[in-house]
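What follows is chain A.
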Amino acid sequence: MVQVKIWGSLAAMTDDQTEVKIDAATLRELLDGLAGKYPGLRPQLDRGVSVAIDGRIYNDSWFTPIKPDSEVVLLARLKGG
Partner candidate 1 sequence: MSKIHITTSVNGDPTEFLCEADETLLDALRDRLGMTGAKEGCGTGDCGACSVTVDGRLVCSCLMLGAEAEGREIGTIEGMAEGDQLHPLQRKFIEHAALQCGICTPGLLVAAKSLLEKHPDPTEEEARYWLAGNLCRCTGYDKIIRAVMDAAQEMREAS
Partner candidate 2 sequence: MALDDKQQYQTRQFKVVGTRVKRPDGVDKVTGKARFGADMSAPGMLIAHVLRSPHAHARIKSIDTSAAEALPGVHGVVTRADFSEITDDDFTADILDNCMAGDKALYDGHAVAAVAANSVAVAKRALKLIKVDYEVLPHVTDVDAAMEDGAPVLHDGRANETVPEGMSPNVLARYEFGHGDIEAGLAKADRVIERTYKTEATHQGYIEPHACLASMGPDGQADLWCCTQGHYMVRNTCAAIMGMEQGQLRVTASEIGGGFGGKTTVFLEPVALALSRKTSRPVKMVMSRSEVLRATGPTASSSIDVRIGMTKDGQITAAFAELRYQGGAYPGSPVEFGSMSAFAPYDLENVKTVGWDVVTNRPKQAAYRAPGAPMAAYAVESAIDELAKGFGLDPLAVRLKNAAREGTKASYGPTFPAIGLEATLRAAKDHPHWAAPLGENQGRGVACGFWFNFGGDTCVTLNITPDGTVTVSEGNPDIGGSRASMSMMAAEELGIPYEQVRTIVADTGSLGQNEVTDGSRVTFAVGLATIESARAAKREMCKRAAMVWGIEEDAVKWEDGAAHPAGENAGKHPPMTLKEIAAVASNTGGPIAGHHEANPEGAGVSFATHMVDTEVDPETGAVKILRYTVFQDAGKAVHPDYVEGQFQGGAVQGIGWALNEEYIYGDDGILQNAGFLDYRIPVASDLPMIDTVILEIPNPGHPYGVRGVGETSIVPPLAAVANSVSEAAGVRLTQLPMSPPKVLSALHSK
């Protein structure tokens, strides 16, 4: 299981928790797991998120491995100018 930190305004979709546990070994499993366990997160996941894994930010790469003790943080999808 991976501990995932989500941002505050999404907690309404996760029974008021800002940290949730998901069974995932890759980024894809993490995103699928979140959507499956908390369907209320689906609209935000569809709009796009970035994910920080151990301090490094990932946007898309499904098969990025996640270790059980990795620090995983959901972020608003990053854009730039």
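The rule we apply is simple: a residue touches a chain if its C-beta (ideal position, glycine included) is under 8 Å from a C-beta of that chain, and two chains touch if they have at least 3 such contacts; residues count from 1.
Candidate selection criterion: all candidates are chains of the complex that A comes from, given by their letters.
Computed from a predicted structure; not experimentally measured.
Among the candidates 1 or 2, the one that touches chain A within this complex is 2. Taken together, the chain A residues at the contact with candidate 2 in this complex read 5, 7-10, 12-13, 40, 43-44, 47, 50, 52, 54-61, 63-65, 71, 73-76, 78-81.
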